[in-house]
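Let me begin by presenting the structure, written as structure tokens, before commenting on it.
All protein chains but one are shown at their positions in the complex.
Presenting chain A:
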């Protein structure tokens, strides 16, 4: 047995054991034939890569974008290329060098499922038609081969595209001769336009096509007689089908595949969305940290990030419900008079794009109960007051309040103000998390709210920076020489945030 066959070689005993177990509806790892392994997602903070682990299969996808001239026959579309590499670390059978035919087949399927099905909007990548477009390239590195590389690579590519943020671009000059690409510190990078979320589900076929096994492990793949892949989205639309080699399928079995794939697609997409939400929180925390270290930015912060959109107190705890829970408790000390102030601002409505909406959603989740966030109704302010009266700040109470807020979220989203008046949010954040500067916090928060009232355009970056510095417990000039920078993450742990501030 040479190394090249390490993945396809399986002993007769093992093969018979797998088949026998399938006869009793059981698989080697205890799953039922239709169960897929639950994928775990991990995103990088530079908005460029996603790693998906499904069982012991691990794939990392990295998105890179470059401004290039478009193809002459598609002048207003940005190209989207996929490259899948079976890294030699994934299996003893993979060899270094150019991708083999298996890797190319996986790349081709991902392209059919994500690009040709119209999932990624390529026209949105156009900057100057005919001259400059964003050319995206997705590299999928297979890190560990535990079976079903196609599905996991597909999911990793999709997750990376969803997490990717391209820099904001301004076109100026006559006939678009000047293109300014803004770095992420100056202008918030923009997510891609993705129309639907296709998910690939692969089935291994046994027993002359009678037995279907979803999400096979590599041993099951080696023992299988054939395979079939269906790419579907949660709206139950079939995007792509791949049935190329191996044993044939009867039409009934094929329809069964399609139905099962539809169900799995819903579950997988739900898990992916949840993971992305969690990642959003971490992203904003990182953004705050980044802005604290970049002092020389322009003072008119009109287009500058939505500092404090995610309450870092919300980010520290793992679950969003718990996150919104800590914020109400943490901000409970804040005088509820502030709630009245902010209700006035609830009238400001913004036509915002997706990202800002999503961010506002988060902010409401995390900081809403404080009453400083966009309070959709004074009912929320009342809840915050209740939480304030409740001296016993345990997580259960706060969690319950948080869940109620979560329920009201959809309504509050439209009435929400904030966004550009980032001072208001920063004020909310200050309320949530000050680790020590009690009196300053009050000042910072009211200062922030007043900035909110002054109007969107008057929020200065210095102000935001000062607020951020206060939150981190750092004197405005920067950390004292020799002192290590106080870690924002440490400062915002729920326990510390609550106890430390405002007594």
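In this section, a residue touches a chain if its C-beta (ideal position, glycine included) is under 8 Å from a C-beta of that chain, and two chains touch if they have at least 3 such contacts; residues count from 1.
Operating definition for what follows: contacts and distances are computed from a predicted model.
Asker: Missing chain's UniProt protein name, "Mitochondrial import inner membrane translocase subunit", "Exoribonuclease phosphorolytic domain-containing protein", "t-SNARE coiled-coil homology domain-containing protein" or "Protein YIPF3"?
Answerer: Not shown, but named in UniProt as "Exoribonuclease phosphorolytic domain-containing protein".
Asker: So which of A:34, A:87, A:105 or A:253 would be touching the chain we can't see?
Answerer: A:87
Asker: Looking beyond the chains shown, say which of A:39, A:70, A:146 or A:167 touches the absent one.
Answerer: Among A:39, A:70, A:146 or A:167, only A:146 touches the chain that is not shown.
Asker: When the complex is taken as a whole, what residues of chain A touch the one chain not shown?
Answerer: 3, 44, 46, 48-49, 51, 56, 58, 60, 62-64, 83, 85, 87-92, 96, 137, 139, 141, 143-146, 293, 478-479, 481-485
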